[in-house]
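Moving on to subunit A:
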Amino acid sequence: MSAIFTVTMPKWGLSMQEGKVNLWLKEVGDTINPGEEIIEVESEKISGAVEAATSGVLRRQVAQPDEVLPVGALLGVIADADVSDELIDDLVTRFQAEFVPPTEDEADAGPQTQTVQVGGVQLRYLKLGADAAGAVPLLLIHGFGGDLNNWLFNHEPLSASRAVYALDLPGHGSSTKDTGIASLDALAEVVVGFMDAVGIECAHLAGHSMGGGVCLAVTRRAPQKVKSLSLIASAGLGAEINGGYIDGFVAAASRNAFKPVLQQLYSDADLVTRSMIDDMLKYKRLEGVEAALTKLSAGLFAGGVQSEQLASAVSGKPVLVIWGEHDRIIPASHASAIPGATVKVLPGQGHMVQLEAASEVNKLIESFIG
Partner candidate 1 sequence: MSSPLTREGLLQAYRTMRTIRDFEERVHVDFATGEIPGFVHLYAGEEASATGICMHLNRDDYIASTHRGHGHCIAKGVDPVGMMAEIWGKRTGTCKGKGGSMHIADLEVGMLGANGIVGGGGPLICGTALASKLRGTNNVGICFFGDGASNQGTIFEAMNLATVWKLPVIFVAENNGYAEATSSNFSVAVENIADRAGAFGMPGVIVDGFDFFAVHEAAGEAIRRAREGHGPTLLEVKLSRYYGHFEGDQQTYRAPGEVQKLRDTKDCLMQFAKRVTSRGELSMADIEAIDREVKTMIDDSVVQAKAAPLPLPEDLMTDVYVSY
Partner candidate 2 sequence: MARKITYQQAINEALDQEMSRDPSVIVMGEDVAGGAGAPGDDDAWGGVLGVTKGLYAKHPGRVLDTPISESGYVGAAVGAACNGLRPVAELMFIDFMGVCFDQIFNQAAKFRYMFGGKAKTPVVIRAMYGAGFRAAAQHSQCLYNIFTHIPGLKVVIPSNPYDAKGLLIQSIRDNDPVIFLEHKALYTMEGDVPEESYVVPFGEAAVVQEGDDVTIVAMGRMVNYAKDAAASLRKRGIQCEIIDPRTTSPLDTDTILESVERTGRLVVVDESHPRCSMASDISGFIAQEAFGALKAPIQMVTAPHVPVPFAASLEELYIPSPARIEEAVMKVKEYR
Partner candidate 3 sequence: MPAKSSRPTVVGIIANPASGRDIRRLTSRASVFPNAEKASMIVRAIAGLEAAGVRDVLVMPDNGSISGIVFRALGLSGDQTAAGPRFVDMPVDGSAADTLRATEHMCEAGATALIVLGGDGTHRAVAARCGKVPLLALSTGTNNAFPEMREATVAGLAAGLVASGAVPPAAGVRQNKLLRVSCDGRDDIALVDVCVTAHPYVGSRAVWDCAQVEDLFVTFAGADGIGLSAIAGQLEPVSRAALHGLHVRCALPAQTPRRVLAAIAPGLVAEVGVRDYSRLMPHVRTVLTGRSGTIALDGEREIEFDAASHIEVRLDPHGPLTIDVAATLTYAAQHRLLRGYIGDAA
């Protein structure tokens, strides 16, 4: 029995409604294996590759480079070599005739964020993927000034075979803003409370930047709740941190002031679009954010020095360390701080490596946590 598979515009994150085709990574006639990258698509100026879910031959490139298509639109067709062109053309014709782009409301009807109260703090989180027997869930923890959308290109891909949670830390995203928290341990206490509240006995933790420091602090506080740690450009593994970035982030009040600050995060400065800056400004202008960030930065990164070194907290847990080679916020040299850890420094990448090199990071994590 031969099969025909459609490749469609993916939905990365909650807000994505359309994507732009950058380029095809496979030519018509190429043999495709599951997991291979077929086409590069861009959303919110972040580009990512659509991976094959199946094996076959790329038979059609329906979408053309620079085309902007709604989520779910047909990009190409993979089929076994023996499927006739007529059948494939018929399928393409029928698909295009029947395809209705999702309305904004339907788009909203996708996975919804939820909130939970932990010790007087309201936390927003997003759970993707189903609880599976024997599968230890994964908890994603963003960095300073970030939120659960920092995992836009990681969250869904990692949720194929397990439940994956991403939360907004206190002071961030849509969680309670001014909680007075000024230490990694206090953040860890909230995270542990969160795990209890949503019924996570034990999880793989993945943390980015300050979120990595939080993962380490959770491990120190409640080792029984931690199965493994994936630390991406993590805090807590050395003294240095770009104090200019931290202070600039806290102080920036306008687009023009914010842009050069945010550009330090990325290897490709063009990724810092106006709408990204606008979104960050919207966050920063929420009541309590400035106070929260000021307290947190003073507690954790005063004077461009990290106040906590937590490499020893891992106490024998499996650890994966990922870093961007050209990280301008926390130097990649910190990657070797944990003896025995699996370390991967991605060449050419910056601090937001999980966004800029999402599929590579996803693969590393996937294979690390199994």
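Everything that follows uses one rule, which is that contacts are C-beta pairs under 8 Å (C-beta built on N, C-alpha and C of every residue); 3 or more make two chains touch, one makes a residue touch a chain; residues count from 1.
Basis for inclusion: all candidates are chains of the complex that A comes from, given by their letters.
Every value quoted in this text rests on a predicted model; they were computed, and no experiment measured them.
Here subunit A is shown alone, and of the candidates 1, 2 or 3 it touches 2 within this complex. Per the touch definition, subunit A reaches candidate 2 in the complex via residues 113, 115, 124, 174, 177, 253-255, 273-275, 278, 282, 285-288.
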